[in-house]
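This report concerns only the one structure given below.
Only a single protein chain was left out; the remaining protein chains are all shown in position.
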Amino acid sequence: MMTKEEMLAGAGMAATTPDSAPESGQVKEVPRPLPVAETGNSEVKMNTATPAEAPVESLSEAENAQVQEIEKKPEPKVDPRLGKERATPAARRLAREHGIALMTVPGTGPQGRIQLEDVRRMVIIRPGPSDYCSKEPAVIGTIMDIIEGNPENVRTSGKEATAVPKTTKPPQPAKPEEPTPVKAEPRKRPFKKNRNHKSEIIPNPELDFVPFVEGEAEPLREEIIVKAVPMSELDKTAAEKNRPDALPNNADLPETDRERAEQLVTVSLETAVINLTTEIDMTEVKELRKKLAKKIESQAHFRCTYTDFLLMATARALIKHPAINSCYEEQQIIPHDQVHLGLAVEGAAGMIVPVIRNAQDLSFIEMVRSRGETLKSVKNDYLTREDLTGSTFTIMNLGMLGILEFTAIINHPNSAILSVGEVVSRVRVHQGEAVVRSVMKVTLNLDHRVADGIAGARFLKDIKEDMENPSLLLF
Amino acid sequence: METNEIKKMSYRDAIRLGLTEEMREDEEVIFLGEDIGLYGGAYNVSAGMIDEFGEARVIDTPISEAALVGTAVGAAMTGLRPVCELMNIDFITLGMDALVNQAAKMRYMFGGQAQVPLVLRLPAGTGFGAGAQHSQSLEAWFCHVPGLKVVTPSTPAQAKGLIKAAIRDNNPVCFIEHKALYQAEGPVPLDPDYLVEIGKTVIERPGKDVTIVTYGTLLAKAMEAAAFLAEEGIEVEIINPVTLYPMEIEPIVESVIKTGRLIVAHEAPKTGGVGGEIVARIAESEAFDYLNAPILRLGGLDVPIPYSRELEASVVPQRNEFVHGVYRLLNRE
Partner (left out) sequence: MIELSEELLLRMYYKMNLARSFEEKVEELFKQHTVDEIAYLSRGEEATGVIAGLALQKGDLVSMTHRSHSQAIGFGLDVNLMMAELLGKSTGYCRGKGGPLHLADLENGNLGANGIVGGGFTLACGAALTQKHKKTGKVVLCFAGDGATNEGSFHEALNLASVWKLPLVFLIENNLYGMSTPIAKHMHIENISDRSTSYDMPGITIDGTDFLEVYDVMTKSLRYARAGRGPVLVEAKTYRYCGHSSDDVQLYRSKEELQEWQKKDPILKLKNYLQENRVFTGKQMETIVDEAKSAIEQAVEFAMESPVPDITAVLEDIYA
């Protein structure tokens, strides 16, 4: 810790302090090496002063403030982007006019930019009068979530469940130029018993989506359809323009059932699959998630699930083991630079595999958000062909249906698939004692042509270790 | 004589026609330049004019741009209405003092005493493999000098109307011609009083999805791109400022409010170009709240113009850049 004098000299402050000039009325005993100093000439070059040798008396306030500035440690750099939404000015204006909080609007522009069309869509479908809470499934298919209190894997509104009528409400005039908002009215629906009083009453969450067409509206969630507008009247939004081949249902997939069946056979015949199973202790994940749930939800706007941890761990492990993140084609192993994780889920017409791109680059929050949005797209049925192709590795989870472990068929052209089982409570030996832990079995089904058992085992080991020390996955 | 006739002619011929008509109308209009007499002008714009008006009014000067521009300014101050042709806009550097320090400032610094009705014809642009010193577009320089007016015609009709308006204007006007457009043909009204108003922005093509502001050689490329995009159902609105300084910005503001997306394009280098000024004005205007995508500028690369034709073509924006720009703003790529 330098003395004030040293700091002043070092910072060149001596030359600029008001005190240096004799006229300021303060007695300063700082010796000046130039002979002119004896005459008290204030115009002497002051940057040659060496105040370190002499006792400095009565520093002025200004000097004190300067000294304190130097003593203060430099503040850590804060990314100015944190906490801010990317949105176009037009979107902001519309949101302002309708009192829509931008953070509630999903952005379809580049880098998640919120565009006018996105806000327009929100004006039609708005959350209810309650505070906004994330409305996507908290967890994909693990028993733990059900126990946690989200039985239907759906959005929560954070409110007491109330009954709602089936039909849409007539619009009430509010703003002249935009579709008019509608007041929420209590629903009358059968109450599904569950332990989490915050849950919602949704009979068929996975297949829910909000229709755009009048007449078919089934407001199954506590959402308010502000004004159901027929497709033909809606302004063609950029999102629709952007996705010329937006799939209304997943039925237009290139593979017909027959093709798919044939491909399954081809994969089975061509690959040399080995199966490696390990058990992951999920207790740490469970506790970490409980601790951080609120914070993560506020930043990512989706609820954090176990799957997010698993996605992070898998992405990392794939980067460390590039052979597994590769594909075998024409007798060559072609490794991929990026990790695009396919997540096998149940869609409207059966199983589909949406892809989370560049998983290796995502931070935990981004992964939560990405996974949340992907699954929301599944629910609302606006996936495109691009969203369903291009994976380099797939994860499939049958735990929600009670499967403890299983073997999945590799999703061509991947070289491996991770089969995830149910998270169950079992007695295990933990730190020398028999305790109840939450455990989950995962099986790696790996094409031996790209990597052997040892490589696969190492890969699984990395995943297991990351999952059992989950705090590291948060960064 | 009023006439509603329209004739198809080239940009070059349109300029000559406009100039000739004004010289016939007003004895005080004189025409100065290098090799404009019997030679007919480096780009053949003044072919035949010396036969009609004689050496007293179509005056060949020595190769001294400083003297040429300075003399034109002095003559303008004292009662003539000179039209001054520089062989290439690049050579204005030799006459900058007379233009910037004298012509632009006279009226203001003399408290309104002076009037400088000068027209400076400045052929600009790439396309001929003429090299770095003969292919520039320097309009941005003049837009930065208060007291000047800067106009640029992009079609033959505009060429005729604007040269006449410039000659009739009592201020120093930089009339920027595009060499690559000299032989472009188009309909031109033959009415001798047909003028293109200085200070008026023109909407060349109405649309609703994206606004494109452009001028000069890029106008035709933008129109081609627009036709291409129209087949996909994308309607771009193309606006030509015509007068670069002082520019009428309101029609552009209104257009951006309508479409929410803006592309500004010019052949001149992007950095420090007129495009930046337009973009800034839009950002400062009411249109800001209606922007639905970042504003895109297309401009020449920040390089001197290379000689080889392929390289030269790659320096300036081409039609495909407009198309890709529109796609980008619509989030299609």
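Lettered A and B in written order, each chain numbered from 1.
In this section, a residue touches a chain if its C-beta (ideal position, glycine included) is under 8 Å from a C-beta of that chain, and two chains touch if they have at least 3 such contacts.
Predicted model only: the values in this text are computed from it and were never measured.
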Contact set of the excluded chain (shown chains only): B
Sole residue of B:I15, B:I30 or B:V188 that reaches the chain not shown, by the stated touch rule: B:I30
Sole residue of B:T3, B:N101 or B:T271 that reaches the chain not shown, by the stated touch rule: B:N101
Candidate in contact with the missing chain, chosen from B:L38, B:M109 or B:V303: B:M109
Touch with the omitted chain, as defined above, among B:N171, B:T214, B:T259 or B:N331: B:N171
For chain B, the residues touching the chain missing from this view: 30, 56, 61-62, 64, 66-67, 69-80, 82, 97-98, 101-102, 106-117, 146-147, 149, 170-171
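Going forward, only the chains that are shown with their structure count from here on.
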Chain A-chain B separation of Cα centroids, rounded to whole Å: 51
Of all residues in chain A, those that touch chain B in their complex: 88-93, 108-110, 115-116, 238, 241-242
Partner chain A, residues of chain B touching it in the complex: 260, 288-293, 330-332
